[in-house]
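Please find one structure pasted underneath; my questions will follow.
Every protein chain except one is present and positioned as in the full complex.
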Amino acid sequence: MLLLIAPLLAALPPGDDDWTIQAATVHTVSGAPIENGFVRVQGGKIAAVGKGGGGATLECAAVTPGLIDLALGIDTGPLSVEQSSETAARLSASDGLDLFSYRWERALRSGITTALAQPADYDVIGGLGLVLKTGGAPTLAARLVKPEACLRGAIGAQPSNGNAIPRFQEPQTFYFRRPTTRMGVEWVFRKAFHDTLQGQGEDDPATAADHAVLRRVLAGELPLVVQAKATQDVRTAIYLKEEFGIPRLVLDHAIEAWREPELLKRSGVAVILPPFTADGRHADGFVNDSYFLPLDAARKLHEWGVPFALSAHEGAGAGARLADQAAAAQRGGLPLAAALEAVTLTPARLLGVEARVGSLEAGKDADLVLWNGPPLQPTSRIIGVLLQGRLVLDPRSK
Amino acid sequence: MKRLLAPALLLAALLAAPLPAQQGGRLVIEAGRIVTQAGPDIENGRIVIDGGRITAVGKAEEVEKPWDATVIGGKAFVAFPGFVEAHTSQGMDRANENIDVAPFLDIRDSIDPVAYFFEDCLRQGITTINVQQGANCVVGGRGMVVRPIGMTVEEMAMRPLFGLKLSTRPKGGKSRATQMQALRFAFEDLRLYLEGLVEKERDDAGYAKREALFQGRDLEAEAAQGRAMGGTAWKVDGLELVPRGALDERYAPLLELLEGRYTAFVHCGDPLDVVHALEVVRAQGILARTVLVIEQDCWKAADRIAEAGVPVILEGALLDVQRDPITGEEVETFVPKVLQEKGIRFALSSEDPNTRAPAYQAALAIAHGMERTAALDAVTRVPAEILGLGDEVGSLERGKLGNVLLCSGDPLSVTTWVEHVVIEGRLVYERAKDVRNKHLLEGVQPLGTAPPTSAEAGEDPEHEHEKADEDAGAEKDAGDEQKGKDEDKEKEDGGR
Partner (left out) sequence: MSLALFVLAFAPGEPVAPREGVLQIQAAEIWTAGGERIQDGLLRIEDGRVRSVSTGKQSDPALPLVRHPGVVTAGLIGLRSQAGVGGELQEDTRSVLAEARAVHAFDPAHPDVARALAAGITALELAPAPGNVVGGLACVVKTSGGRVLTSEASLALSLTSAALGRSTGPSFFVFGAAEVPGEAQAQPDGGPEWSERTPRGNREPTSYAGALALLRRSFAEGQGPFARAKRGDLAVTIEAWDRHEVLRAVELARELGLAGAVRGAPLAGDPAVVQALKESKLGVIVGPYSAGQTRASLESVKTLAAAGVPVAFALGDPARSPEALRLSAARALRAGAPPAAVWKALTEDAAKLAGVGASLGTLAAGREADFVLWSGDPLDLQSRVVAVYVDGQRAWPAPGH
């Protein structure tokens, strides 16, 4: 009845990290599900996956790869992003992380073993994001999967929130100078890329450093992950992608991406969907508007061939977690295999970490989620989590 | 108001049109599987409803199909009893009254038959709903059990004047001490009032008698009524002298509560509220007719609840997530599991928007280790029993009301939909014709069917009034302010 995840770090004595997990169904994600299969874990890696197998040290109804959330939102809020300028591409979310936050353990408990950490969306271009494990020693070195995994930006109302044009007075704060509308936000975006292409203003070392990052985006080395909630934001982001030839664009929090099938298909963007809500509506929170996310949005993207990931945005309660989003997507008509992929392999691929995480294959990190029934169903629950071979949620404890 | 009514009328028209069997007619429901919640499931079953009640349930080959009955369903469907909502404060004009002690209020005056909530209930398969005043009170008004159909409250009503709301959770602006003081004083005030009545009666000895004789009424019968007055915990000497009709209607309902006429629904926000609630209902002698409406935190008082033997309705989240203030670690507790282990009878409720659908709540309970039948009972049989409707709803049995859901599959599967809803033998909902569901599912929005805003959904009716009356300047400002607050709330709820 009580589930205490406190002693995560010292879950088991060292040397006890070799496991054979036997499950009625092994969902490898990379291949077909294996009935009555096993996963063997050695030295923090997956040693073997196959059918049958004996000598199980852990048993469960189903095993899946550890879940991946690209919009976990564990940041230090406004302190994670430098707001004294609209663009801060050179700065990294790694400088603003709180790895001691209890919210990492909450994520781990809900099956999320890998997450993208990004600056909060108070700037137009907020800075670099990094991929981390959600558990382990609370140091960057211990948890890092990929530093500089993406560049984070935001289109829409949020980056212009709180800014204003001064009346009857001199501008006193940098909030006055920043964009106040969606038009202004888009302008800042375009200016950043335009100046990068022109090499303008690079006498200033900060600008030069910003441009160096933007060049990596333009070269396709870094994906650009952009918050684009409303239809107009989705369209703006895609127009920018096409205008500047940004090879890898991911639309985050894309509530209304489903309204633009042709643009999505044409531009080759990927999408991160926000959590589903009871009435489909998402209030903007910054302007007086709300956007609509139908239950079948994921099914639509799937059918159109648009790569997409699901996210829980740090939902904590029952019915609000990442696995619950995958269940909701199935209610909207998404097949189980696609739902599973949207919380494992697809997000891994979007950030280029699929060689380490995202599926159950020999050689990958032993990040596993153990279920007491068919995965991603409301009648099932996560009863065990392995993170790099360490049992951080023990299915045997009551 | 126009914006609200148009879709509601549209839906009502859609739903009203196809009624194949009006009440009194016969309806046959066929299903590949019938989950009766009163014994084993029936494969290839048939349900016959006549005059609003189930007259037969069984295997298709064993149940005769009346020749004149309309037949719905088929092998692809799973039949299931309509869900029972044990307690809600939705579907009404403002849920809370600012008078602390207001047992004289009747929820009948607040229920809004065209509220989005009732429409959504049909979509989720909820066919019986106990509507009670909100928890922001000391003693609230009397509630009502309704079915989510009908254009008037009378059409909806199953049990008018049902239940009385009390709360030990401090009302807004009150401390715990003043809340408890106000609650105790409500009963003390009643006693003082009754004593005053008796005193007056004694001073005016003979007046009532003379008046009755003059009016030609049967004084003895009235006196007998008077003698029956009073609860079990305390009595007022000489109350038998007072004719029942002399009671002020402001006080009468509270006395009726003590006499056992109403079930007391006592809202508890945290474990301490549970302790206080039990203390109060024991002191007033109404423990046997008490139901605690609890938030998730109250599981900590489970031993006290079990000891008192009262049933509970879990209104908060199913999963209680709390942070230890010292260590900073989070502890999760699945509340229904605790209640079950302590042997407490409990019903789940749909107040938490994340887990609104009763089927979904039952599914979560199963995920956390509850038996399937017990989990489903918590949204069917148990709430029916708590409402005293155990013989009417909550399972598919001969003699009970014909409230049946036809689902596209197992009611607990995430891909299952409620396809048809039958209430008392009337087909009142068909998913194929539910345009709003099509919108929620696919984003296709036929003109005039946008989901209502939170204001229109009944959460903020003040705003609604203001919209209808654009000229009321001051009121409009107040409304805008309220709207801003709502948006803030949504922002919080909606996360980042």
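Chains: A and B, in written order; residue numbering restarts at 1 for each.
As a working rule, a residue touches a chain if its C-beta (ideal position, glycine included) is under 8 Å from a C-beta of that chain, and two chains touch if they have at least 3 such contacts.
Quick caveat, the model's predicted, so the values are computed rather than measured.
> With respect to the chain omitted from the figure, which of A:Asp98, A:Glu242 or A:Asp394 is a touching residue?
A:Asp98
> Based on the whole complex, identify which of B:Gly173, B:Pro325 or B:Gly399 touches the chain you can't see.
Hidden-chain contact among the options goes to B:Pro325.
> Using the touch definition up top, pick the residue from A:Gly77, A:Gly245 or A:Gly363 that touches the left-out chain.
Considering the complete complex, A:Gly77 is the one touching the chain left out.
> Across the whole complex, list the residues on chain A that are touched by the chain not included here.
76-84, 88, 90-93, 95-101, 103, 119, 127, 137-139, 162, 164, 166, 172-176, 206
One rule holds in what follows: only the chains that are shown with their structure count from here on.
> I'd like to verify one number: the distance from the centre of chain A to the centre of chain B, where each centre is the average of its C-alpha atoms, in whole angstrom.
40
> Name, in rising order, each residue of chain B that touches chain A in their complex.
Within the complex, chain B contacts chain A at residues 317-319, 321, 323, 327-334, 337-338, 341, 352-356, 360, 363-364, 366-369, 412-415, 439-443, 451, 487, 490-491, 494-496.
> Taking the touch rule as given, give the residues of chain A at its contact with chain B in the complex, in rising order.
Answer in residue numbers: 1-6, 71, 73, 102, 105-106, 109, 258-259, 275, 277-283, 285, 288, 290, 292, 294-297, 313-320, 327-328, 330-332, 372-373, 377-381.
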